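The structure that follows is given in the form of structure tokens.
Chains shown are a subset, placed as in the full complex.
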């Protein structure tokens, strides 16, 4: 399948989806169920949007078997329409050209090993003893320090910094502004002044991880900070030194994880949540947005902290009472007795 | 008015303000009411600082009519002294020279259209099919990817990244480290592993928007992420994919807005606040600092969540009781009956 348009029948065959309706419909791109036109592919995953199906002009809609009954248009039937759509829509993504080659402006230390088919863009700096493996893409303005590895097929989109001792696995994708391997925040107080605790560890990032824009992952103090495989971090996240994040865990934007926290596999951490240091979170834990975790979590499940949103006047009254809550509880207990 | 000093009378005339006192006072710069000297301009807007008027050495003070009665010094009378001061003080701002021209180190794809009077600084990279319009300033170390537009008179101060499909209106100002147009955080789980949902949309930024240092605005999944005109974002803000922010809305630092949230016009979002995805906030809503919005808001007004600050010992007691709050409420109800 060289390039769009594709017919519905071609898409069905390629992605092993059942075709419902007219297979000759030609698709040039994607759209939302509400906005897509006749040449566009849309999807229906959330039942909340089912009513939009009646009015959609989409050429083809990816949907569940149960939603297709009686649908007069063309559909591709999937057990998980969102996942199927994710795969289908990749056909329509305009990928920028990143041909192999090293831009003449790049400043690469003579000890660096760069595989033949690597793309290194303008204004890239790579320090001593680092290694860039096959098919990697180093976008404009990236800085890679000493003793780093960029694994095969990984991409630093632009202006990414790997400070020192950062080892990326294969197919890792890092967005602009991210900083991996900066000094962990290690301080000791000595006679009224801070002294810096040297940060001798590194950062290890497993295969297929993705790291968002302006996210920071510090290197370890003695041992390494570790992301296992397929960890997905959104933008503006802070990962302290010696944190370990289990495989397939995802974090939304602005999460902060303090040093030496250990987070399990398949966890979902909501935006703006905080995790304090030196604790453990087991596998399959969900933390809702802006919750603060201060103790280890040993049971899978969903956890929250905070209060709900109120109009400010009500909130002021209730928040004032929060200061009296212990007193209220003791009064209530006295009345019970 | 070529350059300072200016007399009080000249300033009054230029900004259509009424002069109170001696118009021949010469002004070379600005200062605070508390610290300004005889050659400096200060302002009084907040009544809380009115007592400083008695002791000020400022050569000229911008103030309201009502504050000027009996003031023995020179004043410029304005109905909104802060806004008047904002305009006046621009006269004293030392603006760096950004003459038209392209630095020889800049790496610009041959398909890029750059207007004649644009300033492109050192170590700038611009990708295929992008366009830089009249009078724009692209500061050092900026990376502009494919299919971007920088509108007339806009400025990327330094080290800004526009990843792909980012269209800026006119007079947009973006501070260092900001990343616009990175992949939205779209993931689908497939047989125990994440797959990436292609992010095919872009980012549209209206005229006169300002975007702070290290802020990230992701591009849309299918449609665009949109900032209407005159939106003002402070530093370290996260804007998820397909968010829409209405005209004249301002957000303080460290706000996080999750994907597909729609925020109205003239909203004020306090620092560190969180807004979860797929909800709507109407016009003229104020969210106080570090509040979390998890449902749509349909009435203008001020909204809050959280608890007030306490000494840690009191807080521990009250927070412990928060865990029993539902039980307490039921006990209380039983006692009422």
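The letters A and B name the chains in turn, as written, and every chain counts its residues from 1.
As a convention for this text, a contact is a pair of C-beta atoms (placed from the backbone, for glycine too) under 8 Å apart; a residue touches a chain by one contact, two chains touch by 3 or more.
Given the structure is predicted, the values throughout are model-derived calculations rather than measurements.
Every protein chain here shares one sequence; 2 sit in place, and the complete assembly counts 3 copies in total.
Everything that follows uses one rule, which is that only the chains that are shown with their structure count from here on.
On subunit B, the positions that touch subunit A within their shared complex are 105, 107, 123, 125, 127-128, 141, 143, 145-147, 159, 161, 163-164, 177, 179, 182-183, 185-190, 192-198, 200, 214, 216, 218, 222-223, 236, 238, 240, 254, 256, 258, 272, 274, 276, 286, 288, 290-295, 297, 301-308, 310, 314, 317-318, 320-322, 324-325, 328, 331-332, 335. Note for the complex: subunit A touches subunit B at residues 29-32, 35, 80, 82-83, 85-87, 89-90, 92-94, 96-97, 103, 105, 121-123, 139-141, 157-159, 173, 175-177, 208, 210, 212-214, 230, 232, 234-236, 248, 250, 252-254, 271-272, 289-290, 306-312, 315-316, 319-320, 322-326, 328-329, 332, 335-336.
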